[in-house]
Structure formats: structure tokens, C-alpha cells
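Omission of a single protein chain aside, the complex is shown with its protein chains in their original locations.
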Amino acid sequence: MGVKMKTTSKGEEHNSHPKGEEHNSHPPYVKIYVGLLVLTVLSVVISAIVHREYAPPFVFTISTIKGLLIALYYMHLKYEGRIIISLALIPLVIFAIILFIFMPDILSTVKQ
Amino acid sequence: MKAEGVREVEIQEIQIGQEYEKVGIPFQKIGFWIFLAGEIVILGGIVASVILFRLSYPHWFEESVHTNATIAFINTLVLLTGSLTAVLSHQSAFSYNWGKAQLFLGLTALCGLVFVGLKFVEYSREIHHGFVPSRNVFWMSYYTTTGLHGLHVLAGTLIIFGVMLYIKKKKVPEAVENAALYWHFVDIVWLYIFPLFYLT
Amino acid sequence: MGGSNMSGEHHREESFIKRYIFSTDHKVIGKQYLITGIVMAIFGGVLALFFRINLANPGFLSHEQYNAFVTLHGAIMFFWVAMPILLGGFGNVLIPLMIGARDMAFPTLNMMSYWTFFLSAVILILSMFVPGGAFSGGWTVYPPLSANPEVLIGAKWGANLFLLALAFEFASMLMGGVNFVTTVLTMRVRGLTFMRLPIFIWMEVIASLVFLFSVAPLIAGALMLLLDINLGTHFFRVEAGKAGDPILWQHLFWFFGHPEVYVILFPALGILAEVFTTYARRPIFSYKTFVYANIVAAILSFLVWAHHQFVAGINTISALGFSITTVLISVPFSMSLVVLGLTLAGGSIRFTPAFLFGLFAFLMFIIGGLTGLPLGAVASDIYFHDTYFVVAHFHYTVFTIAVLSSLAGIYHWFPKMFGRRINYTFGKWHAILTLVFYNGFAFPAFFLGLAGHPRRYYSALELGYLQKYQWIHELMTISTVLLLATQVVFIFVFFYSIFAGEKETEPNPWESTTLEWLAPSPPPHLNWGNFAPLVERGPYEYAKNGKDIDFIPQGRLVKLKGETAEK
Partner (left out) sequence: MLPVNISADGHLIDLVLKISIGGGIVIGIVSFAIVLYMIFKFRRSKNPFPLQDVPPLLKKVIYIDFAMIIFDLVLLVTSSYAWAYFYIRPIDKIKKEALQKGEKYVEVNVIGRQFFWTFIYPGEDGKFGTSDDFKLANVLVVPKNYYVFLKMTSGDTLHSLFIPNVRMKYDTIPGRTTYVWFKPTAEGQYDIACAELCGSMHYSMKGIMIVMEEEKYKEWIKNPIYNSEDIISMYEFKR
């Protein structure tokens, strides 16, 4: 009478991955890869030309562009639902909170 | 919530596998993204503290000259290649081409090992020149952040090896997707560490 | 209800080890958490007993032992008692049962989470016996005291193991959190939409998410502190010419610290909601207000942390901002307390032990919440910071959460978890005695705080203006001794009842409505056998229909047809 329900077979039982529903339009992975390489070289070139002290704004915007490329296309955040996107965005909000609310205290005294 | 128009009261029997609320997101993906959210905030905490230290420590630039930017540049290329092979393995896993998925996973793992190897070379040279963590603010932040990131790359490689063994028996595409996601996360973090310590 | 014939189902043949020690059954893991939490609670209580005796007559302990016991008492009660019992124990046992699932989403991860927690408890106890003694720098591990080994006794190896134990504890709770949120999101039984979830499930999910996002900066901070201690880096140590900032640690710690106290508060409020609705036979006053108020409070809890550092040298204008958010967070919590209180209105209240504990927890939490305002208002915190007023405030909140609400939960779900019953009269006396002795200990501390008695003092006889309050310390020590005695008696009765208590055959002894009461008690492996619950209405259908029955269960069991899942 006892039904041996294998818990490990949950994959099929519920909410398993609907067959072949997403990425039918595969983003051009190799093109994005080449773009990332170009951007990397660009940021190295910029940091060589511009003096080190003024390089951060340019270099970090390039990094953010590369980060977005990877996140949206390689991590498929472009096709994800609300839950997954919020799980990806909340850590960035926490990062911003830590950075900006700690700043007045950590920078308040110029170290001897 | 009505089950296909049948009033709930009448239902006496349910087909096995139908007795759950439909959510449309595989549970492996949600579980992994929750774990990843925690990881992002851990590394985010370290990077935020390092940025605060950098802003409060004027002569950060004289120190960052001593870091070896060429090895770091090669490492960036290695990680980006790893990202490409990871996403290709994810794509082939979802089109059920398990041979290709194994191949690309192997390549990604290889990139991971190369990255860690180069990291080891870079550290040994820097310590040889006497740049130990307790030297000043730059070096302690540099070793903490890049060291923790290096450990995460190593962890990613181990995860990939684990998934390669796992999908031999159980053909679960989400496992490959999670390994690829972890690799992309580690890659994005490096995109910010690379300029923070090497370029500026 | 067709639940009774499942009790005959036998488990798969498993070795004793697999079934009890390394079991992946969420109920066994939940009980393991619960029992470890209770054992650690006694250990923490004995530590408290030692340093309370020392406060009553100084000289009983050495200075380092006193500080070490205070540190360990604080850390144990938070991370090794409140978290495991409220999140690990009740969460693991009840979440799958209340949402109709067979087990957690990741059973092996769930088993690993318990054993990581067990390892962290072992490492913490080991940290007392390392050379240099246990860490004695306060459970908040403030540098530079904790960062340079030469300034504090026990800072080298004691601090290393202390931080390592904390890291393992966080890892285990993160694994648990991943499990809880994934299970509730994807494995709810049909008909159980989000707005029909029992409030306890909402609270566990909110608690796990708040913990997930708040613990990470502290893990980063703990890594930096470990490097400070061992590699000589100076993230938090101040040396001439090298940037290092103790304030950064305080920020990182309290960014985690304050959401952490809400992480244990939410499950306690969930238990109170279940207990009040069941024993007052009344639906919760307003479901939406309660859930949304707590979600708002969870979000706001990330912006209040610096009220622990008003006088610690942070920017005084941002201190004002934190005072505003701290005082305003009392609004959503007062709304949820009013909703809880009004659940009793119009009910027919049954005074079972579980309800008594819930009622006392509710009343004491009113005192705890209201005494938080003098500490949240920045000007009065100038006077009250780090005095016994703070000690009284957080004992009225954390003791209420970790002991009174947990005991309410234990008495309420004991029949379901173990299939036995704890003696009622003992339960009632246990509740009354715990309330009396707990107030005997915590209430006088308010007056010590008003007198300006600083915390973590080895003895109050040194300072002139405190000597006349030594009798209050003696009163508090006597209450602590009696409080610990009642809890030790409870432990014996608890373990006795597990094995030899009166059998409880009725699956729903309290006539409650949520799904876990459909399963037989104790539920078999995979909970529902070849049945599955089908939810048809909200969780609190009390007093809805005519005179005869005053409750309608949330769902019913439906036979599963089709081939067994054995592929």
C-alpha cells in the first residue's frame, strides 16, 4: 500500500523546467564575446593614456557596460521573471547602501 | 484558483505531479539565484569597504603601480573566454546536446584552472618583492579582495567539475545553467576588481 | 478525513544512521535543530547564572572569565538558541507540512545545513578551551579590542574560533534560508495562493530573506577581522600612518545586527498569530495589514542600524537620520501588535499552556517595544547608551522571542511533532513561573539603567553612585537562579514526554485549520503518503458558520491517482 514517492524525482513532479520555452532566439554569444574583448582592451588603453587619478570614471563605466552585457545576455536576465530580477537587483541596492551611508564616517577624518 | 473549470469541491483525485501550484520557474533556478544574491552581497561588502578605504587613503596610486597589469589583463581574457564557453554549455544543455555541454564545461573549468595558476604566479612574485598584506592599505585590500575572488573562481571550477559528473547520470539542464551562472557572477566581480587594483 | 490509514505506511528500509543521524527528512532535521537549540539554551543559561552570581557578590569569577561568559552568553542566545529554534526547528518541521509539500526543495542541502550548524556549535564550545581562553570582547566583537591580540586576553585563538563558529553558523542558516524560500515559492500545494498562506509561513520567508541580505556584509567584515588578527593587516586596527577604522566594523556589524533581531522576531510573531487564532477561535483581525506591515518593517529594518552607534563617533547628522528611521519603525510593529491583540476580541479563549505563553510573550513584547523608543530617540540615548536600560530593553524583546514565543510554539506543535502530549498543569505552572522570574530579573534592570549603571561591569561596587544598588543585583541574581531552575525542570519534562508522554492519537487536538493538522501526528516519511492536501479557503476560517463547529479546515486530503512516481 505504501507508495514509494521518490523525493528526488521532484524535477518532474512540479515546476520542472518547461521544455524548450526560452532562448529560442539565441542572442549572438560570440558577437558579445568579441565586444567584451574590445571593451577590455579599450579600458586598458584609456587607463594608459589618461593619468591614473582621472581614469576611474571612464574605466568603471566600461566595466559597468561589460557587466550589463554579461548579466543581461549570458545570465539571461533579459528573459527572467520578476522574482529572479529582484533577486539580482536587491544586492546592488545593499551595495549602494553600504557604500554611501558609511561614507561620511569612514572619510570623516583624513588619516594621519 | 480553479483547476481547468472544475469546481474545487468536486475534485476527488489528482494526477500525480499535478498537485502543486504552478509557478513557472524551476526550483533549482530560484534556489541558485537566492544563493547567488547572498554571494553578491558578500563580495559587494568587501568591494564597498575597499572603495571606502581607497577614498580615505590618498596615495593609493603610487602603490597600485607595483601590481602586474599584464597578468591581470591575461586573466581578464581568460575569464571572458570562460564566460563564452559557459554560456555555450548552457545553450547546448538546454538543446539536450549533452556531449557539447560536457565539452564546453570542460573548457570553462580549464579557464578557471589557468586563472588560478596565473594568480599563484602573480602573488608569489609580489610577495617576493616584499609587498606583504600588512604593508599598507593598498596591499591589504588587494590581497583580501583578489584572494577572496580567486577562491571563488576555484569554487566555481569545482562546481563545474561536480556538475560534469552529475549530468552524466541525471540529465538536468538546470545544473549546467547554475554552473554557468556562478561563472558569470565571478566574471562580473572581476570586471570591477581589475580596474580597481590594476588600472587605476 | 482520510488521513488516518496512512500511519501504517512503513519507511523505506534505511539504516539507523540514515534515518536519524544523517536523515534528509525535514521533520527529523527540524527536531535536531530544536533539541540542539534547547541544549544550547541551557548552556547559555548556566553561563548567565555564573556571571549573575558574580554580579551579586563580585570575586566569584575572574575578570576575563566574566567578560568571556558575557560574550558567550550573548552570542549563544542569539545564534545558537534563537536562530536554530525559530528558523531551523520550527521552520524545517512546519514549512513543508503547512504548505502541503512532501519535503524541502533541497533535502540534502537541508541535512548539510544542520550538520554545519552542529559543527559551529562544537567549534564555539572548543573556543573556550584554546590557549588564551575564550574570546572576551563582547558578542559584538568590537575592534580594536578584538583585533589586537596583545590588548585583550583570549583575542588570538579565542577570537579566531569564535569568528569561525559564527561563519559556519551563518553558512548553515543561509542554506536553510535558501531551502525555505525556494520551498515556499515553488512547492505550495494546489489552491494555496500567496494570500492564503498561513502567517507563520509568510514570517519564515520574510525572516529568511532579511537574513540572506543582511548577513553578507558581516561575513565580509569577519573575513577582514580574521585577517587583522592573524596576518597583521589593519582594516580595523589603528596604527600611525596606516588607514584603519574601528567605526567601519561597527557599521558592518550593526548593518547585520539589527535586521538580525528582526529575523528572529518575525517567526515569533508568526507563532503568536497561529497560537492566538487557534486558541481564541477567531480569524486574525486583518490578514493583509499584518503581512504588509511586516514587509514594510522588513524593508525599513535595513535603514535603522546606526542607532547602536549614536555616541560612537558617527556623523551626527546621519545619526539624526537613523533616529528618525528607528522611531518610525515602531509604527509597522505597533500595527502588527494591534492586529494580533484584536484577534482575541470576540473569541472564546482556551487557556492552554501554549496560549498562556503566547499571551505572556505578547504582553512582554509590548513592554519591550515601548522601551525601545527611549533608546531610538537620539537625545535620550546619549544617557541610556550602554547602560542596564539597554540590557532590560533587549531582554524584554529577545527573551520574549527566544523563550516565551518558542515555548508557545513547542507546546502548540508538540502533539504534531512527537505524537505525545505534555502535561497541561505542568505547562501552565511553567508559563506562570517563567513569567514571574523573568520579570523579577529583567524589570529591575530598567531602574539600574535610569541610575546610569553601565553594562558589562564586572562589579558595581567600584563606582560610588552604584554601590547603593547592589541589592538590585542580588534580587536579579535570585530571579535568574529560579528562572534557570524552572527551565531545567521543563527540559526533563520535555524529554520525558517525547518518549513516555501520554499518546496523542487525534491528528488535530487543538481543532486548528492549517494544513499540518491534516497529517497524522507524528507525520510519516513524505508526510501525506498517497494523498495530497487540496486547499479550498483561507487559513483562519474560524467562527464562520453556525453554532455547532467553530472552524473549517483550510483544505482536505485528496487521493492521488496515476502510476507511482517510481520511474
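Going by the order they are written in, the chains are A, B and C; count residues from 1 in each one.
One rule holds in what follows: a residue touches a chain if its C-beta (ideal position, glycine included) is under 8 Å from a C-beta of that chain, and two chains touch if they have at least 3 such contacts.
Values in this document were obtained by computation on a predicted structure and should not be read as measured data.
Of the candidate positions C:I76, C:V378, C:V391 or C:I422, contact with the unshown chain belongs to C:V378. From the options C:R52, C:K156, C:R281 or C:H525, the residue with contact to the chain not on display is C:R281. Screening C:G191, C:G221 or C:G244 against the full complex identifies C:G244 as the residue touching the chain left out. The hidden chain makes contact, of the residues C:V46, C:V122, C:I299 or C:V331, with C:V331.
Checked against the full complex, the one of C:F118, C:F426 or C:F447 touching the unshown chain is C:F447.
Along chain C, the points of touch with the absent chain fall at residues 63-64, 67, 136-138, 142, 144-145, 151-153, 238, 244-247, 280-282, 285, 311-313, 316-317, 319-320, 323-324, 327-328, 330-331, 334-335, 337-338, 341-342, 344-351, 359, 362-363, 366-367, 370-371, 373-374, 377-380, 382-383, 385-387, 447, 450-452, 454-460, 462-465, 542-544, 547, 550.
The rule is short, and it goes like this: only the chains that are shown with their structure count from here on.
Across B-C and A-C, it is B-C that has more C-beta pairs touching. Chain A and chain B have Cα centroids lying 10 Å from one another.
For the pair chain A and chain C, the distance between C-alpha centroids works out to 34 Å. Taken residue by residue, chain C touches two or more other chains at 105, 185-187, 213, 216-217, 242-243, 245, 248, 252, 560, 564-565, whereas all remaining positions touch fewer. Residue positions of chain A touching 2 or more other chains: 10, 12-15, 83, 90-91, 94, 98, 102, 106, 111.
Of all residues in chain B, those touching chain C in their complex are 1, 3, 8-9, 11-21, 23, 25-27, 30-31, 34-35, 37-46, 48-49, 52-53, 56-57, 133-134, 136-137, 140, 143-144, 148. Within the complex formed with chain A, the chain B residues making contact are 16-17, 19-20, 22-27, 29-30, 33-34, 36-37, 40-41, 44-45, 47-49, 51-53, 55-58, 61, 64-65, 69, 73, 76-77, 80-81, 83-84, 86-88, 91, 94-95, 172-174, 180-181, 184-185, 187-188, 191-192, 194-195, 199-200. Against chain B, in their complex, chain A makes its touches with residues 10-18, 20, 22-23, 26, 29-30, 33, 36-37, 40, 43-44, 47, 52-53, 55-56, 59-60, 63, 66-67, 70-71, 73-75, 81, 83-84, 87-88, 90-92, 94-95, 98-99, 102-103, 106-107, 110-111.
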